[in-house]
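With one protein chain held back, the other chains of the complex are shown just where they sit.
And then chain A:
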Amino acid sequence: MRKMLTIISNVLRGSASRNGAELVSEKCDLHKLEEGPPLQAVLTREEGLQYYRTMQTIRRMELKADQLYKQKIIRGFCHLYDGQEACAVGIETGINLSDHLITAYRAHGYTLTRGGTVREIMAELTGRRGGIAKGKGGSMHMYTKHFYGGNGIVGAQVPLGAGVALACKYLGNNEICVCLYGDGAANQGQIFETYNMASLWKLPCIFICENNKYGMGTSVERAAASTDYYKRGDFIPGLRLDGMDVLCVREATKFAAEHCRSGKGPILMELQTYRYHGHSMSDPGVSYRTREEIQEVRSKSDPISMLKDRMLSNNMASVEELKEIDVEVRKEIEDAAQFATTDPEPPLDDLCNHIFYNDPPMEVRGTNPWTKLKSVS
């Protein structure tokens, strides 16, 4: 009997997946736009499973980082992304790997979606030679192809992103740059300078504000005279949407990317999202918000649960299948953590390397006049 039911459910699932499911998104708030992204989108089974897997990987990776930090195996700053997974995953599915992306310091999720592996991300957090930046960058300074970090200075990444977009336009390669910042950074002067130039020169730049309601310990109401971040670009068209809904984020990103690629200039997206952890591992995150608030988001708007429920109710996957993915993800994270805790630290010879690119080897002064260290490109 059970076997029969399994066969029937597989057949049903098969028929649903052949077409994918037509899912309805919530309408976006629009600023200086006649129309927004489509309200309906097709999610295929493959896509759904892939988004689920990636979001779950980010979630588990961040939770493992939390654990390792508490064991003092990760040190310094560690800004975790759990809760915001739908943003990173949704954005990446709306652009191509050949496009460009830059963000601030809450960057582990993006490092993954942009092509980094869990192993090299975790080994970078633990400061080992197998880290994505060979242990020299740490949590806030991870880079991969067409991903410009990981930036520690609040807001500085926004002009950088517009510069990357300028290069795209200059080289005529039809690529765009996604330039992310938070609700805290949104008040930075250099961002307004960037809006101005990006708009003047019609740079193919998608500015995205990840509004997680708190800039460190300061709620948005206490920091911004206007919390309509999607309107703050003034002359730049903007849209505001639910950043917990991966499909919504995907469709909005596709819409924005098309806007940029068609030469219309920059566009601004505000993603309303939430972080479960505090600002960083040094912040318990409960002095400026209630545990009830956190719990409510977890139970009602968790991005992974939302996708899971959608897929189950549309017969796009079974509970077992998703559980299987969970098990695989857990294993991947365990293996990565194992690597990250056993890989050796960088060799001391590497201390002074990578100062200059394409330069002959040079001498670097050590801590005292008799110590001369070697530096190669």
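Note that a contact is a pair of C-beta atoms (placed from the backbone, for glycine too) under 8 Å apart; a residue touches a chain by one contact, two chains touch by 3 or more; residues count from 1.
What we mean here is this: contacts and distances are computed from a predicted model.
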"creatine kinase", "Phosphatidate cytidylyltransferase", "Pyruvate dehydrogenase E1 component subunit beta" or "TRASH domain-containing protein" - which is the UniProt name of the missing chain: "Pyruvate dehydrogenase E1 component subunit beta"
Of A:L33, A:L63, A:A167 or A:L312, the residue in touch with the unshown chain: A:A167
Contacting the left-out chain in the complete assembly, out of A:Q67, A:N174, A:S282 or A:S377: A:S377
Of A:R45, A:R60 or A:K134, the one touching the omitted chain in the full complex: A:K134
Contacts of chain A with the absent chain, listed as residue ranges: 100, 102, 133-137, 141, 143-144, 148-149, 151-153, 156, 158-168, 170-171, 177, 189-190, 193-194, 196-197, 200-201, 353-359, 362, 364, 369, 377
